[in-house]
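One chain of protein is taken out of this complex; the other chains stay put.
Chain nomenclature is as follows: A, B and C, assigned in order of appearance, with residue numbering initiated at 1 for each chain independently.
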Amino acid sequence: MIQIHCPYCGETLPELEFAYAGEAHIVRPESPSEQTDEEWAAFLFLRDNVKGPHFERWRHAHGCGRFFNAVRNTITDRFYITYKAGEPRPDLAKLLEESK
Amino acid sequence: MSKHRLRGRGRVDASQPVVFTFDGKPYTGLKGDTVASALLAHGVHLMGRSFKYHRPRGAIAAGSEEPNALIGTRRGPGRFEPNTRATVQEIWDGLETNSQNKFPSLKWDVGAVNDAAYMLFSAGFYYKTFMWPRSFWDKVYEPFIRAAAGLGVSPSEEDPDTYASRYLYCDLLIVGAGPAGIAAAREAAGKGLSVVLVDENSEMGGTLLSEPQSKIDGKSAWTWLEDELAALKEAGVKLMTRTTAIGYYHENMIGMVEKLTDHLPTLPADTPRERMWRVRAKQVVLAQGALEKPLVFHGNDRPGVMLAGSAQTYLHRYGVKVGESPVVVTSHDSAWYAAFDLQAAGAYVQAIVDTRPQVRQDLQAEARTRGIPVKLGHTVTATGGRLRINTVRVNPLNGTHVGNGQWIKCDALLMSGGWTPSLHLFSHTKGSLIWDDDLTTFLPKDTPEDCIITGASRGLWGVEAALKDGSVRVGEALSKLGVEATVSDYTVADDRVGTGVTMRELPTDRSAGKAKAFVDFQNDVTAKDLRLAVREGMRSIEHVKRYTTNGMATDQGKMSNINGLNIAADALGKKQPQVGLTTFRPPYTPTTFGAFAGYHRGDHFEVVRKTQIDGWAEENAAVFEPVGQWRRARYFPKAGETMDQAVARECAATRASVGIFDASTLGKIEVVGPDAAEFVNRMYTNPFMKLAPGKCRYGLLLGDDGYIRDDGVIARISDERFHVTTTTGGAARVLTMMEDYLQTEWPDLNVWLTSTTEQWSTVAVNGPNAAKLLQPFVKDFALTEDNFPHMSCVEVEVAGYPARLWRVSFTGEIGFEINVPAPYGRALWETLWDAGQAYDITAYGTETMHVLRAEKGYIIVGQDTDGTVTPYDAGMGWAVGTKKADFVGMRGLKRPDLVAKNRKQLVGLVTEDQSCLEEGAQIVLDPNQPIPMKMVGHVTSSYHQGTTDHPIALALVEGGHSKMGETVYIPMPDRTIAAKVTGTVFVDPENARLKI
Amino acid sequence: MSKHISSLAPSVVVDTAAAHVAVTPMTGRISLRARGDLAAIGKAIGVSLPTQIGICAKTDGIEVVCLGPDEWTLLVPLDQIEKVQGALATLAPSLPHSMTEITGREITFQIEGPHAADLMSIGCPRDISTIKVGQARRTLFDGATVVLWRDAETSFRMDVWNSFAPFLASTLETGAKELAAELA
C-alpha cells in the first residue's frame, strides 16, 4: 500500500484513502462537437502508460474529496510530487534531478 | 523424564509436564516444547512422508524452515489445520497431532512404491507422458496424480475461531530478536522513539537460545538476554513474540502475523486466534539471521539426519539429545561445536566427518581432547536404516577421487553445509543482492526502502559480530529519525565463529544417476533432477525451479534454493549470479487465510448498508436481496407464499389501491450554487436551464463515450438548488463523476455537490388511493391535480416532519415520494402504514417495483441497458437536448458505430403462446438456422406476475424500433418461443392513471 | 445480523474496561461549501471558519471543522439550524456558497476509554496520533468514510452515514471486547 501526499490536506496518508483517477493533463476539448472521431477517441482512450515517471490524477476520496495531480514512478511506485489541480505540469527534468 | 531428555537443561519447564498425542498415541513433553522437540525427547524421529516418493522423514530443522516434519494439528471440532510444522507448534495439554501423506500408516505407507520406481519420476516426467490415449488424462492419469500429490488433508468444517487486524505506526521496527536485533533495539530505546522488536519464536534471543555457553560482557548469555529484554521493556520498546513479519510492502509497510492462541491449552474469551499487524515504520532494521544449509548426498533425508545447528537448538533450548551415537558431517566449522556439546551432554559422537582436508587446529585439538574421531577430507556417500538412520557410509576424498567407503553405525547424522543469510524480507523491498564468492552466498546490497540489514543476514557470523553490527548499523536509522546515534561495545567470550566451504552434491563413488541426494526434501527434488533440467535446456534458475519444483515446497526454498543454485550453476558452467536467484515472495512463512481475512468473515465480510426502514421490513418478514452494498427488501411474502405469488399480490394491490415502498437507497445529490442549473444542464442529456423551481424532470446521464451510465429524477428546489436522484448502485459513481467534471473541467462554475442519499428516508406511495392516503398528513398543501401535478415537488410538513414531497411515479399510478430526514423515516412509514389499513395498503419490494415499472416501459439502467446502449437505442431520444451546445456524451453519441444502422434497440415483446420469457434469453429471426445462430438481441426484463393479462418482456433487438408487429424467435433448450415485437408500454399508454 | 441504529434512540454499543462506545443523540449538522470572503461567513454564523483541513473551531453552541479547501461541517443544536441557515442565506447572492443540512445523514459514536485510540487502530488505516486533541479528520474506518473527532487523548467521536452504522457498531464492539481481553 503506497502512501500519498495530499496537496490540499498537507498530509501523507495511506493509499486506502485515495482513488486513482487516470492519466493527468488530459483536457476535455473546449468544443467537443468540432472534434474528429480520431481526436475524440484519443481523448477518451489513448494513454501514455509510461514505464517511469507518470503524470496521473488521484482523488482524496475518503478525505478532502479533491482531485489532484501527481508524478509517480511506475517502476518503483514512488511519488516525485503531488500538486493541486489547475497547477501547471511540473518540469520533469528538474523533478528527476531533485529526486536523485 | 523421557529417555533423551537432559535433566536441568534447556528452557523447558521440567515441573510442567504436558500430554499430547501423535497419531493417537499419547506423549508427555514439557511446557516450552514444540511437538518436534517433545517427540525427539522420546526418540521419535519419524514424523512424516515426503511429497512424491513417500519416503519416511524426520525433522531436519528446529524452526519455521522445516520442510519434513509437517503434521496435522487439531483442537476439537472445527479446529484442524494440515501441514503444521512440528518444529514450531508448541505443545499444550490435549493437543492432537497426526502425521500426513501416508496410507495406511506412517510406518507402512503403500505410497512408498513410488520410491522404488523413482527412476521414472524424474524431473518433468509428467510433461513427457500421460498423453495417450487422449481421453485417459481426465479420467485416469490426472485423478491418480492428484490423489498422490498434496500433503495433509484440507479442513472440512467452518472455522470457529476469530481473527483480528490492527494498524501500527512506529518510528523503528526491528525484525528478529537475536543478538543483532537486540543490540539495535538497545541503541534505539529510551530516546523518545516508538520502537517495536518482533520475533517469530515463542521467546526472544535467536541464536542465544541455542548458544548458552557464550558470555556477553561478563554475563552468561541467558542472563544477559533476560536483563537486556527487561531493560528494553522498561524503556518502552514494544516486544512482540510469536509474530512473523510475513511481507515487506511499499514504503516500509510490513505485514506481521501474531499468533495468540495456538500455544494455549484453553482459549481465552474474546481473543482472536491470530492478528494481522499492518505496520508502517519510519525505519526498519532487518535482523533475521541466517539459515543453515543441508549437505546434498545419497540418503541425506533419512529420519535422524538433521542440521547440526538444529541439533544444538534441541540440546540447549529444549534439553533434548537427538542421538546417543551421532555422526557429524560438515563443510563448516559450526557443526564441530554441535559434536562437542553433544559429547559433553553424554552422547558418544562416532565421528566428525569434514569434507575439508584442512580444518582449524583448535577444533581438531578439542575433538581429540573430547575423544571424538575426526575424518578430514571425507565425504558421505550413503546412509542406512529403514525408518531411522542406523549407519552412514564415509569415504576418503583425494582431490576428486573418492576412496573406499566405510560404514559407521550411528543413530543420528548431523550435517552442516554452512549458512545462508536470510534475505527474504530484504528481497521483498526489491532490494538488490550481490554475490559473495568467499561466502558462496548472496549478500544484501541496496534497497529503495528506509531499511537497514544487520547481523548474520548480511553474512556476519558469531554473537559478538552480530551485537556490534546491530549496535552500529542502527545508527543510520537513528540519525534519519533525528536522534543521536550511539554505539555500545560488546565483549563476548566463548563466542563461536567459524568458516566453511560450500559444497554441491558431496562427491560419491556411486553412480550419480542413481543417487538420491535431496536438495528440496519435501518436494523430493534431487541433485540429478536439477542436472537433468539443465541438460534439457532449462538455463534460467526460474526454469530449473519450475521444471523440477525445487524451492516450491512449503519452506519456499529456505532449505533448497542456494544448494539448487550452486548445482544448477555448476551444471551450466556459469557463475551463480549469471544463473540468477529465484524471487523471494511473501509470506515469509505460510500464513493462515483467517489472518488475512481478519474481521471480514460471515456477517462482517463486507458492509451491509441498511435504511432506517430496514428494521420494519425485517420485522415484517421481508425477503432481502443484496444490491450493491445495500440490502433491500425484495418482497414481503405472506405465510406460504412463493415469490411469484407475493409479487403478483403486491402488484395487484398497488394498482388497485395503494402500495408503499422504501426508496431510501436511491442516490441523492444536492447541487447548490449560482451555476447549479448550468452544471446539471451540462451533465445530463436533457435541458435543465428552464426547469422551474418546484418541478421535476427525468434525467439521463451518459459517459463521454455516449453510452447510458445512470438516470434519475431531478427536482429543482429553488433557483440555485437541485435535488438530483441516481440509481441505488450508481450513487457513488455518479457523484464521483460529477465531482471529476466539476473540479477538473469546470472549476470556474460556482456550484457545490453534497451527497444527501442518507440525509433522507424516502417513502414511495403509489396507487389510485395514494393521494387520499397522504392528504391528511400534508400540512396546508392540497394534493390536487392542479395544485400539485405530476412531476412537481414541494417542501412541506408531512406527518409533522419537514419533508420534500415529490409527485413522481415509477409505477404508472398516482405516485408520491416523501423525503423526510432519515431518522424519521420509520415513524413516517409506520404512520402511513397504520392509516393505510383503511385502503388495504400493501408493502412491496424491489421485485414488484421492477414489474410495475416494466409494464410502463420505464428502463432500469444496468438491466435494460448494459453499458453499450445509447438514449436512442433505449427509445429515449426525447430525453436528449439536441439543441444544447454540449453535454457529457453529446460528442460520443456521434461516433460512427453509435449512429450506425441496425443497432440494438429497446422494444417490448409479447409471446404468442403466453409463456413468460427468461431474462437473458437470446433472440433470433430465423429459428431454423443451424448453430452458431445469428442472434439479434436478448430479453432484458420479463415478468408474468404483473397486472397485464399476459406476460410481458423488454428486449434489445437489432433494428427493433422498425420491427413493430414482426415476429421474432427465442430458441430455448427444449423449444422455440415466438414473440411479437411491440412498444415498451404495456399498461395505460395514455397515462390516464397518473391523474388524481 | 447486526442491530439497527438510530440517532433518535441513543444507546450503548459496548462497554468494556478498554473502551466505552455509545450512539449520541441527534444533533444539527450543516455542510457548508464556500469560496471567497470567509470572514463574512464567520461573522454571519458567529464562528470563524478554520482554513486548514482538519482544524476545528468552537463557540457557544456551534462547532465547525474544515474538511476540504472549500468545505466545512457545522455542528449546531437542533433548534439553532434555522438561525444559522437564515444567517447564511443573507450572504447570497453576493457571496456564492452552498449550505446543505445533513442532520439526518449521520450517526455519531462516542468512543472513550483508556484504549480508545487502540480501538481506532483496528479500522483506521491512518496514524491516529497525527490527529491532535481538538482536531478532526475525514478518513476511513473499516471501509466506511467517517469523520473522526478527537476530543481528548482517550476520547473520540466518529460520524458516519447512518446506513453504515450497524456494521461499524459491530466492528467497534468486537474491537472493544478484544482490547479488554488483552487487559485481562
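Quick notes on this one:
To be clear about the criterion, contacts are C-beta pairs under 8 Å (C-beta built on N, C-alpha and C of every residue); 3 or more make two chains touch, one makes a residue touch a chain.
The definition used in the following text is that contacts and distances are computed from a predicted model.
Hidden from the displayed complex is a chain whose UniProt protein name, among "Multicomponent K+:H+ antiporter subunit D", "Sarcosine oxidase subunit beta", "ABC transporter permease" or "ATP-binding cassette domain-containing protein", is "Sarcosine oxidase subunit beta".
Among the chains on display, the ones the left-out chain touches in the entire complex are A, B. Residue B:931 is the one among B:269, B:692 or B:931 that touches the chain missing from this view.
The missing chain, though absent from the display, is touched by one residue of B:110, B:131, B:230 or B:838; that residue is B:131. Taking the complete complex into account, B:276 is the one of B:260, B:276, B:691 or B:907 that touches the chain left out.
Contact with the undisplayed chain is limited, among B:919, B:966 or B:988, to B:919.
Seen across the whole complex, the unshown chain contacts chain B at 51, 79-83, 119-120, 122, 125-132, 134, 137-138, 142-143, 145-147, 149-159, 161, 165, 247, 249-250, 253, 255, 276, 278, 430, 511-514, 528, 532, 535-540, 542-543, 546-547, 549, 554, 556, 583, 585-587, 590-594, 596-598, 600-603, 605-606, 608, 625-628, 634, 705-707, 709-710, 727-730, 733, 846, 860-863, 865-868, 892, 895-898, 900, 918-922, 924, 931-933, 935, 938, 940, 971, 973. Along chain A, the points of touch with the absent chain fall at residues 1-2, 15-16, 19-20, 22-23, 37-38, 41-42, 44-51, 54, 56, 72, 74-77.
Keep this in mind: only the chains that are shown with their structure count from here on.
With each centre defined as the average position of its C-alpha atoms, the distance from chain A to chain B rounds to 29 Å.
Here the CA centre of chain A is 30 Å from the CA centre of chain C. For chain A, the set of residues touching two or more other chains reads 1, 14, 61, 65-66. Those residues of chain B in touch with two or more other chains are numbered 278, 280. Contact residues on chain C toward chain B in their complex (touch as defined above): 1-2, 4, 6-8, 26, 31, 33, 35, 70, 92-93, 96-106, 118, 121-122, 124-127, 129, 142-144, 161-164, 166-167, 170-171, 174-175, 177-178, 180-182, 184.
On the chain A side of its complex with chain B, the touching residues are 1-3, 14, 19, 21, 27-28, 31-33, 35, 37, 40-41, 43-44, 57, 59, 61, 65-67, 76-78, 85-86.
Across the complex, chain C is touched by residues 1, 8-11, 13-14, 16-17, 61-66 of chain A.
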